[in-house]
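Shown here: the complex without one of its protein chains, the others still in place.
Coming up: chain A.
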Amino acid sequence: MLRIAGNKLGARGFTSPFLKPAGLTLRSYSSSAKQMTVREALNSALDEEMSADHNVFLMGEEVGEYQGAYKVSKGLMQKFGPQRVVDTPITEAGFTGIGVGAAFYGLRPVVEFMTFNFAMQAMDHIINSAAKTNYMSSGNINVPIVFRGPNGAAAGVGAQHSQCYAAWYGSCPGLKVLVPYSSEDARGLLKAAIRDPDPVVFLENELLYGEAFPVSAEVFDSGFCIPIGKAKIEREGKHVTITSFSKMVGFSLKAAEILAKDGIDAEVINLRSIRPLDRTTINASVRKTNRLVTVEEGFPQHGVGAEICTSIVEDSFGYLDAPVERIAGADVPMPYAANLERMALPQVEDIVRAAKRACYRSLPAAATA
């Protein structure tokens, strides 16, 4: 793999339709509905938290001079200086260890991984140094660190750049794991993560960085924060519950529109937090709709959907009117060819079909060929 950052970004920076210059915002609508891209949400959250607390600092590859591999940290080094926006040499294990050490001794680092695929080289530090230290030192050493960066599939980047790590980190006690979808999520959850005394894994999505979302006025406030561990009901419904996170929330909402035309009223839940998982909200929803479809991009085995299904079986089995449907990525390393990649990831049609199966409204397989 080429580790020359210029090359890496060059391959995608000019061909991807999703990279917009950070300064351009979509303000073409009426003044009551303001728009904000996820990138702006993250950038402003970092900016405000670094202004409010001098112990907060950002470190990672290309975060400073280069303005961030995905421009999330644009302008921050100019504003705060190289001591607070630290460009690191290429060693995830190294700079994660350094970040953890700094957190041990009172600073509040935000460690950026160019993608969580590369964070695997730092896995020991994230799990054995960050997640477990508060426990193993019985509260003597706490680790107020945030690990953030793009997670999951992008477009045409192959197996070593496309894995979703939500289930891996979600299984580990000692970590908090967040999965923002919209700009409101990104801003509120990143602020909460930075302020949190425990280590937080913050899984973003490369394809969402450039997407603009309408945001209410309160989101712009520098005190705006979203509580960690609470899911959001993006769309209320009564026939089937669809749980999703990150990019799949958008797909689930589109699926809900299609289902509505067929008289199926889907409730779409944006998990926002993988650990702690908001079992209360999910169970309450399933008790109302009696049917569940879990959606995720990652590999199916031992995934987030498997955990949600178990939670329902443990707490709300009697309320289920149909088996739980699980939509996940294909159980293969992500292929590169565009047609194969499309088939390896959940699409809106997959979610629609799963919801129909859960409602006993699906067509026999032969008819869909």
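By our rule, contacts are C-beta pairs under 8 Å (C-beta built on N, C-alpha and C of every residue); 3 or more make two chains touch, one makes a residue touch a chain; residues count from 1.
Here, contacts and distances are computed from a predicted model.
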Undepicted complex member, UniProt protein name, chosen from "Gamma-secretase subunit APH-1", "Exostosin glycosyltransferase 1b", "3-methyl-2-oxobutanoate dehydrogenase (2-methylpropanoyl-transferring)" or "Vacuolar protein sorting-associated protein 51 homolog": "3-methyl-2-oxobutanoate dehydrogenase (2-methylpropanoyl-transferring)"
Residue touching the undisplayed chain, where the options are A:S51, A:S137, A:Q160 or A:S216: A:S137
Which residue of A:I98, A:A159, A:A306 or A:V348 touches the chain not shown here: A:I98
Interface with the unshown chain - residue positions in chain A: 88-89, 91, 93-107, 109, 124-125, 128-129, 133-142, 173-174, 176, 196-198, 229, 276, 279
